[in-house]
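The other protein chains are all here in position, but one chain of the complex has been omitted.
Coming up: chain A.
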Amino acid sequence: MNRFLTTVAAFATIAAGTSAVAEISDDVVKIGILNDQSGVYADFGGKGSYEAAKMAVEDFGGNVSGAPVEVVTADHQNKADIASNIARQWYDTEQVDAIMELTTSSVALAVQALSDDMNKITVTTGAATTELTGAQCVPNGFHWAYDTHALAVGTGGALVEQGGKKWYFLTADYAFGYSLEEQTGKFAESKGGEVVGSVRHPLATNDYSSFLLQAQASGADVIGLANAGQDTQNAIKQAAEFGIVQSGQRLAALLFTLSEVHGLGLEAAQGLSLTESFYWDRTDETRAFGERFMERTGSMPNMVHAATYSAVTQYLKAIEAAGTDATEEVSAKMHEMPVDDLFANGASVGKNGRLYTDVYLMEVKSPEESEGPFDYYNVLATIPGEEAFISEADSGCSLVSN
């Protein structure tokens, strides 16, 4: 009898012990950071995003609702099939609860759709396509940071107001380049600007001098670079060589972040206009974050890194508020709760999963203006989230009308 009682008591103790985390599946919250860590976008997001996610977990205390939080990471090599395989394996055998970052649009769309099938949460911070919260939106997929529309509004719209009326585009010859060119051109025109010409160059072109000469001859005020990564870097570097900025034309990089400016150096990048949703040297809070990030990675964060920090924080807050890590409940809380942190100020999440946060039009400082490492930007304009991103109603997301 005595033995029976002890056994019952023992079981009761075990049950009581686990009840604290009973609502957390597998007794652990696991977040996967999936992005490019070896290819052209390795500095754009890469290991920096993994570090930002770990910082968010540490700042949250390392636990949520009594369960430990872990961050795992993998390199998807910019291939949608590799990314899908990793995501499936994470969900099936490694108890991963949510996947974030997802640089490269093709990867983000594939993993978001897969996660929808498996009823998991994704937060994209590294990819640009508006489709994620448009025609291909899903109930538990979120899009933080930026998208092609915000870049177009920031650089296309706001730059016209700064006097850049006539535009000439240097466009990468694939879907991403076309959509950037089209959207930016549209905003430039809506503000009274004009597109005077464009030239399409193959992806991964080494030499832009030929295209730059054509752009120079066009008499445009602004040369819009509708490309990414190394293509943009080489174009900017060679524009400096051909004296394009010095002769009065303005260069606008449509997708370019602090990491790429750092790689290029101010000598070549000065005077460049670009749009980001984060700059480390904006408030005391962003500066403190920037310095901590710098200590861990040797580099200041760009918008992708800061957005990943913000996304992880919002996810953990939502779990705490819901008291469970069950997808529907957490997702509902993530939609419901405003986002107010070092990345986004009083921002809200739409039914389509879009985070409506401010974006900034930046101008890269000259080497003389810059007071130290990573002192790179002058903020020219702040574009409110509602203007920067497509409204819920116009997004084309089927979840909004319901």
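The rule is simple: a contact is a pair of C-beta atoms (placed from the backbone, for glycine too) under 8 Å apart; a residue touches a chain by one contact, two chains touch by 3 or more; residues count from 1.
The working rule: contacts and distances are computed from a predicted model.
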{"item": "Missing subunit (named according to UniProt) among the choices \"Succinate dehydrogenase cytochrome b subunit\", \"Polysulfide reductase NrfD\", \"ABC transporter membrane spanning protein\" or \"Transglutaminase-like superfamily protein\"", "value": "\"ABC transporter membrane spanning protein\""}
{"item": "Among A:234, A:324 or A:345, residue touching the chain not depicted", "value": "A:234"}
{"item": "Options A:135, A:175 or A:217, residue touching the unrepresented chain", "value": "A:217"}
{"item": "Candidate in contact with the missing chain, chosen from A:190, A:209, A:378 or A:398", "value": "A:209"}
{"item": "For chain A, the residues touching the chain missing from this view", "value": "38-44, 46, 173, 199-202, 204-207, 209-211, 213-214, 216-217, 229-230, 233-234, 237-238, 241-243, 259-260, 262-265, 267-268"}
